[in-house]
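What you see is the complex with one protein chain gone and the rest in place.
As written, the chains take the letters A, B and C, and residue 1 is the first residue of each chain.
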């Protein structure tokens, strides 16, 4: 990553905003990890630690009416799209104040009022859904753009193949963002396929494919900006491959150690998206240490507030179990 | 197609064998059409008229233990793999003597004793099945090769994507043969996808992709020969795209006229695989007219015999309805 | 259902419902294979493409999984959609989307997201299409919380129920029968809606209750006519929608007649016929005079051979035969 270029490419104010968002995503997950390990949260959680620059880089281009479809590893996408930490955490806690009133949890969390169309427990499933939402946007000519996040694991699924082809042939306003973190659970992408370049697969469907450093929030922002712009102008879909890495296990409970070398993890930690952004702000003189400390505290307060809110919130009423089926 | 080359590439004897097979496939379908239109055959039939060079060109490379998985348009594949006309026709007639005892019909016709693993009513489904059969062959190291036929319509299905990727990553002895006849029912391939080169899609999975003139039995034979040879030597799968055309409607009952121009059909009829082979035999001096007439009569007798056999065969016994479920 | 008026067939009744609703609600988009210029494999969209064009009648390649997901995603985003699987069998390609996404979304989102999508498919045996093209599956859908399930047995019901489906807030499985497309009856040109959850008494009777769905209604009615000749008065009921189910009207009839025979084209284990027998046992225990019976297709894949398939599927003869046996068995109470 070239710092010289970076400062030319972005204002310090904007970078500070990204930094705060990156940190929010990071600290949120760290808190979730702690709560989960302490047995406070039910269900299963997949944390986004290490991949924050993808969500923030992409979503910083979006307006509230734009739609995001996310995955099982979706807390970061929700937060980056603007869903308040409070209702995300309350949902993870199964509380009535959560974004799904406690009915959803980590993998089924919806906040359409913020343009967040859900995390998803089914790998691949959001890709057709997002494509459909883009069809809706195109027909209504409302200049909405739809972003679909998915992992490298989803790329070998039929859902990817069928949906991306439809998005391309119908020239829909959708951006397909693959978070290639090299593994699907313990399965290395290069054991799952002979072609490990996701971007190159765009050719099979006749849409543009771009690869980008997923640890570099500015690079992601720029690539996404172009794709989103083109989508908005009815120029059609793009497939973006973000090379990234999770620093934690696949889900809480998975040590994530036996299929990855310590070295590999360490190398990727050198490219920590939060640290990179922080260092850049300092090095470029965009912010000074005390400004950054203030920013850090602001984010910490946000997380603390969310914990307090979620903890104090009521459980859903048992007799509401039959509501909202139809 | 260059005739000069052709005679150098193939002996007259062999070409005469191909010719007879091509004619068998053609006359078989013409007879089925007639019987069907006269209300003699139940169910639905999809005829292979115009595409014969694909089945014959590919299957002429196979031994009986090699396996073929076929489609809804599969009579030609069955015959080319060596399933006797009698039991194919009897099956279409729903007779007890048919290859599936009348339980299957056109789209569910099995003759494992000839290495024919079935036509199939579900588009795309045979691709994973064939890949699995190839896994079985590889593990048993029995030098069996598996061939999977499918149409352009199957290429946009998840089954294609998932299975071809698995075949490639596991380096299985399977040859994927796409019969690209430009349409899936009435849907032009170029309306269904932005990338109409099937062979080019091999890159997405890291296996070789080859395009060949599907009306030229010798060209198909040669391309398939290489692929089958490589598969047999544990060199992995190949994706072959045969450009071809059906001269008839999608199924009997479909006039096949409103979505294709008369011109287009006429142009393709100029490349009739049966006529091309016949002309080549005559032009090259490989056979004379009277030899060919003898060949024609031989094939006609084969078909007549099948009709007589099937017609006289008994229906399955009503009380056998519960047999063979498990 | 009136005896007088304009007679049209099942296929055209569906087209009419669609045309009406697509005119009324410009957001409706119809997605499927061969449903555009071709007008549908069963002629089930004939003429609509001319009026509504490529934007609203969207032909897809062979990718039911993707196309169904697209229809559901569009519905979640505010566009009312129909996904036509054409053969219901092909819904299997996409059933993960139907069950996991469409049926669950309202609940999972606490009612914040709805998926107004009609999942359309034609089921059942037709002209010996064989094992891959003859499934019924409606009991699977009825077992899926969040899905409504509609089984029109005639043109009149198809039109009225389809229109209701196209105004429903959530996903509706509209399951037609392939062998009914040429069935005819009187269908008003004027608008009418048939509410979900109202069974239809096809004919009244007092000796036994025949419940049948979809094409089986025709068989039940014919069997009832035969039985009438013999002095047995059969009430024939068509639930029309199996989710929601008009439990009241069905159990009222069973209580009245004391005898139940269900005719169901699906294989019997865990079928909708099983459900109705269970309901009868739960709700009509004291009124049932003899054991309730179900007549299902034999539990085999649909054979191609006409001889075998006729043996497999319920027939008027089999219904009449079962009723004979039932009428012979002694009543529990005098």
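In this text, a contact is a pair of C-beta atoms (placed from the backbone, for glycine too) under 8 Å apart; a residue touches a chain by one contact, two chains touch by 3 or more.
Model, not experiment: these values are computed from the prediction.
Undergrad: Any idea which of A:233, A:283 or A:315 touches the chain not displayed?
TA: Counting the whole complex, the residue in contact with the absent chain is A:315.
Undergrad: Using the document's definition of touch, tell me which of C:146, C:170 or C:258 contacts the absent chain.
TA: C:146
Undergrad: Of the residues A:74, A:94 or A:237, which one touches the chain left out of the display?
TA: A:94
Undergrad: Provide the residue numbers of subunit C that touch the chain removed from this figure.
TA: Residues 89, 92-93, 95-96, 99-100, 103-104, 107-108, 130-132, 135, 139-140, 142-146, 242-243, 245, 266-267, 269-275, 277-278, 280-283, 285-286, 288, 290-294, 299-301, 303, 332 of subunit C touch the chain absent from view.
Undergrad: Of the residues in subunit A, which ones touch the absent chain?
TA: 42-44, 91, 94-95, 100, 102-108, 120-124, 153-154, 156-158, 184-187, 191-193, 258-259, 315-322, 325
Undergrad: Touching the missing chain, which residues of subunit B?
TA: Its contact residues with the unshown chain are 67, 69, 99-104, 108, 110-113, 117-118, 121-122, 125, 127-137, 139-140, 146, 158-159, 161-163, 165-166, 169-170, 323-326.
Everything below uses one rule, namely that only the chains that are shown with their structure count from here on.
Undergrad: Which chain's centre, taken as the mean of its Cα atoms, is farthest from the centre of subunit C?
TA: Chain centre farthest from subunit C's centre: A.
Undergrad: Report the inter-chain centroid distance for subunit A and subunit B in whole angstrom, where each centroid is the mean of the CA atoms.
TA: 47
Undergrad: Distance between subunit A and subunit C based on Cα centroids, please, to the nearest Å.
TA: Taking the average C-alpha coordinate of subunit A and of subunit C, the gap between them is 42 Å.
Undergrad: Touching two or more other chains, which residues of subunit C qualify?
TA: 60-61, 63, 65-66
Undergrad: Which parts of subunit B, given as residue numbers and ranges, touch two or more other chains?
TA: As it turns out, subunit B has residues touching two or more other chains at 156-158, 191-193.
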